[in-house]
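Structure first, commentary second.
The other protein chains are all here in position, but one chain of the complex has been omitted.
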Amino acid sequence: MTSRTLGVARSQPAFVASLAVLAIVLLMAIFGGWLAPHDPFMLNPQAVNQSSSASHWLGTDEFGRDLLSRLLIGIRPTLMVALGATVIAAVFGSLLGIAGAYGRSWLSFLIMRAVDIMLSFPPILLALLAVGFWESGVLSLTVVIGVLYIPHFARVAHSATLQVARQEFMEAEHAMGASVRRVVFTAILPNILSPLVVQATLTVAAAILLESGLSFLGLGIVPPEPSWGQMIGTARGYLGQNPMYVIWPSLLLALTVLAINVVGDRLRDILDPRLREE
Amino acid sequence: MLEVRNLSIAFKTRDGLKSAVRNIDFTIGPGEILGLVGESGSGKTITSLAVMGLLPPNAVVTSGEVLVDGIDMLQLGPVELRKLRGRHIAMIFQDPMASLDPIFTCGDQIIEAIRLHETVGKAQARQKAIELLEKVRIPDPERAMRAYPHELSGGQCQRIMIAMAVACKPRIIIADEPTTALDVTVQKQVLDLLRGLNEEVGAAILLITHDLGVIYEVADRVVVMYSGDRIEEATTADLFNNPKSSYAKALIDSMPTPGGQHDRLPVIERDALGNVFSVRPEPRIRSSNVAAASDANVAPLLEIRDLVKSYWIKPAPLAVPVEMRAVDRVSLSIAPRSTLGLVGESGCGKSTLSRAVMRLYRPDAGEILFKGRDIARLSEGEMRPFRRELAMVFQNPYGSLNPRQTVAELVEAPLVIFGEGTASVRRRRVAGLLDAVGLPAAAAAKYPHEFSGGQRQRIAIARALALNPSLVICDEAVSALDVSVQAQVLNLLKDLQVEFDLTYLFISHDLSVVEHISDTVAVMQKGRIVEYGSAKAIFANPKEAYTRMLLDAVPTIGSDRVGKGVA
Amino acid sequence: MNASIAGALLLVGRKLLTAFIQLLVIATLIFSVMYIMPGDPVLLLLGADSNPSPEAVASMRSQLGLDQPVMSQYFVWLWKALHLDFGTSLANGYPVSRYVLSNLPRTLELAFAAIIIATLIGVPLGIAAALKRGSLRDTILTSVATIGISVPVYILGTMLVLFFSLKLGWLPASGYTDISRNAFEHFRKLTLPALALGFGLAASIARMTRSSMLEILGRDFVRALRAKGMSERRIIWQHVLRNAAIPIVTIIGLQLGNLMGGTVLVEAMFNWPGLSTLLVGAVSARNYPLVQGAMLAIAALFICINLLVELLYSLLDPRIRRKRT
Partner (left out) sequence: AEGGTLYFGLSGEPATLDSTINAGTPARTIRLAIHRGLVNYGADGKLSQELAQSYEVSTDALTYTFRLRDAKFHDGSPVTAQDVKASIERITAADSKATYRNELGVIKAIDTPDAKTVKLTLSKPFVPLIHYLALPESAIVPAAWIRDHGKDPNATPIGAGPFKFSTWERGRELTVEKFDGYYKQGKPHLNDVHYVFYADENTRVNALKSSDVDIIDYVPWKDAASIEVDSNLKLASTTGPFMMLQFNTKFEPFSKPEVRQAVSYAIDRATVINTAFNGRGTPIYGIAIPEGYMGYSKEKANYFSYDIAKAKALLAKAGYPNGFEARLLSTAQYGFHNNTAIAVQAELAKIGIKAKLDLPDWSGRIAKNNAGDYDFLVAGTAGDIADPDWLSNFFYGGQQLVRLNNSAYFNDPVINDLLDKGRVTLDTAERGKIYGQFVDRALEQSPFVYLMWRDQSFGLRKNVKGFTNIPGFLTFQSGITVEDTEME
């Protein structure tokens, strides 16, 4: 067992490194608050927009708050929104997409047209609607972004299912009298998983960025709580004075997304038995 | 011309390399036809892929060389390899459906193959493609050119593959089971075509087949493989008259002989010392209630009345679709516990008929009475209870296996679907089924792509039998199996028939198999049943000209092959 | 032949009807959303920097017809829209259709330029990664793509501006010149925004291409193509890519659709006077007729793109075509 683990580590350094990154990120999400070297909410008007120094390793933001501390406690809402939204979108979107491709014709017509309608509804309007109804915060943000990405998953799942549904093993399932549930979960899903995994990894990144995009409507994480997306969004204004401000969260985000992507790719390859043994 | 020296191939697995082929040696000279026979899964396809330099990514050549005109293929770079392939050395793949690009028309694919190596215009290439299709006896070449692979029958696809392979008159042809889906008349035509090339340009042909009759008729020399080893090489005559190895001997013994009606077919067994020999096993269960299968008093299990199924095809991309009747007012009936053999030329509608019976689509007209109930018009929900009793082995086994499921999952699927047994019961059942079709227990954890053609076919058979359904439709279910495994499977089918009162609709182009297993036989031509009666009567005294022609074309051992003297 | 024309007409008719109903649903939805949202166009119009009198507010409101019940406003709007009259902007009475017609082509142009750039970069990148799965090249390409995904467009855009305009002075930092006035200048100004948008999209396309290519590369027919002696390049570009195209086309279609209303940041940042800017501005100002008009335009475009994508599906995969007919 251990030798095999070692073997994996040697043959898949990127994969192992990515797992490590994700593990660290998760740990930080849990313990970030304790690790923070400074009070992440403490304003220091005398030290705004500073670059790295001995006391502030990553520098400070426009309020003189310690960037490292804020990055650390910003992970949790970021991850919650990104993963939560992705899960919502993936679960509902994929099922809708499959139903839209495999279901009865009237049902698929309804579903796909509804998906079109949702897609043609710009995010900003949906976000505004949400602002009208809910308090802003992690939960509503997660739901809104999740709902926003449902149609994307639906489309991807739909097209992939259309392709799979034409293959002969689907006829075999049919001939065996497989229930819809079985067809969906054992025949279709595993065979369309790879585009879905890709879409999911894309969604994670997009959700984090969208979060910062929606904050100007008042749907973001409520300040002074930080999140990576919000930090990147704010930092944009300070590119000239404090480039590090934008670089740190972007770098962390890129690293995390990269890790998620590598793991996602690997997952995709593992799920494809034809590629597994190499 | 082609020389394989000491070739060994292994597969990378979790537990290190697993040897698949060991120390294979053979040579083929110009104008020579070398037969390669052997047990299903013995490494024939892998060997030929190695010759082409097309091994799957998880396979490695551990030793040996493949010399084509003295050049080692295994050392060539991709560019040089590419120049050889197709033009100099061509291959006909075992699974034609899977080997055609699903989204290009067959015509485009043939034209492409031609133009890859010959500088000819599109129209000229097209002309040539049509000629080729005519040569392989495709009935309506124009339509086949326009059709996508999924719109053709299994045998038609196979012939498209063959046409493509011979398009550039390659000097070496590797034909891997080129006639598995072809009826005997077409098979004859195709073999003639290959032989023609062989004579015309002195092509060297490596013919992989399990059909010893074919080998006998066309091969000059034969290599026999058994579980990865070459165990014998001899001229055809020597092999059949005087096989040296015990396996070859057993193989020849196991052949079903036309006319000879036996209850059991001989199979090859291996004793504790590793010696193999042919035995005729006793039935597992003595038939106690041997009800006359074709008793007129017994209500038929399945009765088909005036069944019609058409495909609508567009003659041109924007044209109005025209009707193509694949099944034309077919009426049949099968008594319980009996076997109906369905034979007919390739593309005559056998698979379409069986799919209609399975209600994979709604027939256009007619009735399908199963146990007296018309299932032709049932809704999906109403069909469900019947699905427990109907099972099918698809003609294209690889395609019908979900690539993302292990063999265990695939085989137990019917049990899972109908909630049969606990997990451990199912596991035992899967193990039993795999054993019965001659697959090792280790197969359970593998995925379909890790198997040979014959092995995949057996997985499909095991799955179909999992629930002991009442009616099993076998669409060319044993076409890719060597005689011994084929015998084993056929014996199994018979045993099960006795034990569980199974009924079979058995589609095959191998008349000796049909003769052996069927109680009644239907002969189909161009969508219609042209002759229908008891097996004995038809084989002894065929009435229709078409049936007679079929019977005449069966390659048999002992009959001398035509034009052998020329080689 | 006649029958096929009739069939085609029927099909077109059905599609049009569907599109119409979709637009109707969207219109209704937007109408409801706009009225549920907090905000008041009149206050924004009159009270930009000062305290308008309540009388002025009331007078403005009644002049704009905003004092009518919502339902009657809706039906009046709908009735007019059915006659292709989408009303006038609340802010200045300028016809909505003129606004939309002038801004729509600009967004379309930007979106198409971006998607073309993204496809030209993304597809080859994805293929390259797929062909060398697990290799260093794959890792590097994946990382580059990931950075493309996770660097927000405004940061990329800002960097492009800093470098190409402010530092090198090669390209204008922002703006729009009508193509009829100066085509060269027009395309110079299109370059940076299209690049900024395109890069991020390229990354997603590359990821999807890689995955989809891998799926197909494992199929047996690829082996058969190699046996024909076809060059690897041709196998990849002609056969594998086309077989793998459906998910790729899907994601490109999705992105193109998204761009219709989603180029906001880039349009704002490069002062590209497109539809997204118009829409966001209208939403911010609660300019209901303008939101409605812009949204309907976006939705209509969207439907067109979807039809296109579906058409492409069936062109790409004959097996899907069979299901449809």
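We call the chains A, B and C, going by the order they appear; numbering starts again at 1 in every chain.
Everything below uses one rule, namely that a residue touches a chain if its C-beta (ideal position, glycine included) is under 8 Å from a C-beta of that chain, and two chains touch if they have at least 3 such contacts.
Note that this is a predicted model, so its numbers are computed, not measured.
With respect to the full assembly, the chain omitted from this view is in touch with A, C. Among C:F31, C:F86 or C:Y99, only C:Y99 touches the chain that is left out of the view. Of C:L66, C:V144, C:A173 or C:L315, it is C:A173 that touches the chain left out of the display.
Here one chain is not drawn; of C:L24, C:I179 or C:A285, the residue touching it is C:A285.
Not every partner is drawn; the one left out touches chain C at residues 37-40, 43-56, 59-60, 63, 91-94, 98-99, 102-103, 158, 161, 165-166, 169, 172-176, 268-271, 273, 277-278, 281, 284-286. By the touch rule set out above, chain A reaches the unshown chain at residues 41-43, 45-46, 48, 62-64, 128, 131, 136, 215-218, 220, 222-224, 234, 236-238, 240-241.
By definition in this document, only the chains that are shown with their structure count from here on.
Chain A and chain B have Cα centroids lying 48 Å from one another. Chain C has its Cα centroid 51 Å from the Cα centroid of chain B.
Residue numbers of chain B whose C-beta contacts span two or more other chains: 150, 449.
Residue positions 218, 317, 319, 322 of chain C each touch two or more of the other chains.
Interface of chain C with chain B (complex): residues 1, 3-4, 7, 218-221, 223-232, 239, 242-243, 316-319, 322, 325.
Within the complex, the chain C residues that touch chain A are 18, 21-22, 25-26, 29-30, 33, 36-38, 133-134, 139, 142-143, 145-147, 149-152, 154-155, 158, 162, 204, 207-208, 210-212, 214-215, 218, 246-247, 249-251, 253-254, 257-258, 260-262, 264-265, 276, 279-280, 283, 291, 295, 298-299, 302-303, 306, 313, 317, 319-320, 322-323. By the touch criterion stated above, chain A contacts chain C in their complex at residues 12, 14, 113, 116-117, 119-126, 128-129, 131-133, 152, 155-156, 158-160, 162-163, 165-166, 194-195, 197-199, 201-202, 205-206, 208-209, 212-213, 232-233, 236, 239, 246, 250, 253-254, 256-258, 261-262, 265, 268-269, 272, 274-275, 278.
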